[in-house]
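One structure, as structure tokens, below. Some questions next.
Complex shown without one protein chain; remaining protein chains in place.
Chain naming follows the written order as A and B, and within any one chain the residues start at number 1.
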Amino acid sequence: MAKRVAIVAAAQTKYEQSKENLSYEELVWEVVEKVTQDAGLTWADRITNGFGIDSIVSCSEDYWDARVICQFAIQRELGAHGMPETKVCADGANAVYLAAIQILSGRYDVVLVVSHRKESVTMRSIIENCGLDPIYMRPLGLDYAVAAAMQARRYMFKYGINEEQCAKVVVKNRKNGKNNPFAQLHSEIAIEDVLNSQVLAEPIKALDVKPISDGACALILASEEKARKVTAKPVWIKGIGNCYDLHYLGDRDLADCNSLEFAAKQAYSMAGITNPKKDIDVAEIFDEYSYQELLWAEGFGFCDRGKGGDMIDRDATEIGGEIPMNPSGGLLSGVPSGVAGMARVAEGFLQLRNEAGARQVGGARTALTHGVTGSCGQAHCVIILGN
Amino acid sequence: MEKEFLAVRSEVRLPFKQSAGQYLTKFLMELRNNTRIIGNKCPKCGRINLPPNIVCGWCKIRVEDKPENWVELSDKGTVVTFLEITERDTDPLTGKLLGRINPGAQILLDGTEAGRCTPLYHILEETDIKKIYIGMRVQAVWRPREERVGDLNDILYFRTSSDK
Partner (left out) sequence: MSERVAIVGVGITEHKSKWPGRSQVEIVNEAVQLALEDSQLNMKDIDATIIGNMELFEGIYNVDMWMTEGDGAYLKSGMKINTGGTVGASTFFTAVEHAGSGLFNAVLAVGWEKQDEGSSAYSLRTVHENPFLTVVAPSRAGVGIVFNKWAQDMLARKSVTEEQIAKLRVQASENASKNPKAHLRNILTVEDVMNSPFLVAPTVRYLHICPTSIGAVALIIAPEERAKKITNKPVWVVDHVSSHCGVDSMYITAPAGGGMAGPTFWWPSVDSIRKLYKRNGITNPCKQIDIFEFYDPCAWVLAEGFEIMGLCEKNQAGRLIDSGKTRIDGQIPINPSGGVLCTNAIGDSAMMRPAQVALQLRGDAGDYQVHKKVSRGVAHGLGGDFATACLLQNYL
């Protein structure tokens, strides 16, 4: 990469099942105020010398906020007066990706990235049903959870992964979540709890899915020159990649993750990563459904194809294992979709600054962070961070 | 033969329960409980947010929820712009014609300055648009307590007033 881009500050709200005392404006301001104060930065139009935030990338969805062009509600809180602001409608990691692109292009130097969502205000399955094409899949009554069940079934059938192995992901991440002050759920559970939880769509059970959650996350990215003025500990963005797969569920083998592999390859190539298991010290990946942590891990090359189950049986992804995965507790410990990918980046940032407290992976110097949009992992976004 | 095209019809009903949040709740409660319109004032530039908001959009700083930052505003004002939608609309779900709405106006409340406080949008009692003009003086007419629920419609409309 000709230019270098760094993350200089990150803020997250505590993720909660319902933040009913906060409006969208108040929710967004909480993280924007925190991240700007932490960085000691304000917006470029508020200063007469020096530099400030010169672009804003927001990330939210009209469907979830019940309003067209939903960022109109939060313009003041984004500090968008007199500023450029662009909304990315995808998982939060894509907003981080765009901010990096804006800086690499040379057009902007310091970009504020913000995502928010309140999943508690409405019904997820109806919205996700609308995410499938209106002509063929939507009338079948599919939503992302049902689609995930099909993918889980296919993955388990093709490679012999079993439900216990998926449940182990939940147990591990819930245990990790206890150490994360931002995580929604702070109680450990056992494999039996997962296996006995209510079936939503075979083989997905209630505890195999991330809980409904409200919250927000914000980051500030800066060009190398500006980053060094803001903080003594910038976290460099070493590689980025994103990619789309086909939409119709029958058009691809759901046990494959071609778009993930493509995005990862882009990011690895930029970051100079040739052996992911060795080169990456900590991974924060998108575990919205338990089986997904295993499937995506294979796509990332942390284990061979079909060996996700083996990997978790060997405890390879525990904090002390060969590739610590989701020490933050991941999505399964509670974070809203849309915010989740950006929260993974925020967690990677904390890990590399050695500020992850009880969930710190010792000596972490390279982190892989990841976000997913669409059903069955149709689109993936990968951001590699390094010291 | 003319080609036939098929279409898939669907209707999405999405229930929502949204939060007014800390600042707007205070505003709505003042409407309901005390027939008072309140805003909050930025401690730095003095501009008034109407309705109250957690941030001053100009200064990009927090307006703290402290007594000194809340301001009571008059319920009398001057029309700065007005409009009338002459055609009645149809309910997209039932196809029924909806009622006509009264002319609407943006009203700069007394004691506030244009450019330093948002004019309040509301509807006017006067239905004849030829009688409405920019600069017209108006006064809020409040609903009785049992009809007030904590939203802007707790003001029934703004009546043309004779004072200057």
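As a convention for this text, a residue touches a chain if its C-beta (ideal position, glycine included) is under 8 Å from a C-beta of that chain, and two chains touch if they have at least 3 such contacts.
The shown structure was predicted, so the numbers you read here are calculated from the model rather than taken from an experiment.
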Residue, one of A:Val28, A:Leu41, A:Ala90 or A:Val230, that touches the chain absent here: A:Ala90
Omitted-chain contact residue, chosen from A:Lys19, A:Arg76 or A:Arg117: A:Arg76
In subunit A, positions touching the absent partner: 1-3, 61-63, 66-69, 71-73, 75-76, 78-90, 94, 97-98, 101-102, 104-107, 127-128, 130-135, 241-248, 258-259, 262-263, 266, 270, 373-375, 378-379
Subunit B residues that touch the omitted chain in the full complex: 3, 5, 7, 10, 12, 16, 18, 20, 24, 28, 47, 50-51, 53, 57-58, 80-87, 89, 91-92, 98-99, 101, 104-106, 115-123, 129, 134, 150-153
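Keep in mind that, in the parts below, only the chains that are shown with their structure count from here on.
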Between subunit B and subunit A, distance of the C-alpha-averaged centres to the nearest whole Å: 38
Subunit B to subunit A touching residues, read off their complex: 8, 10, 12-24, 53-60, 62
Partner subunit B, residues of subunit A touching it in the complex: 19-26, 29, 33, 42-43, 46, 63, 66, 75-77, 79, 81, 118, 121-123, 126-127, 130, 134-135, 138-139
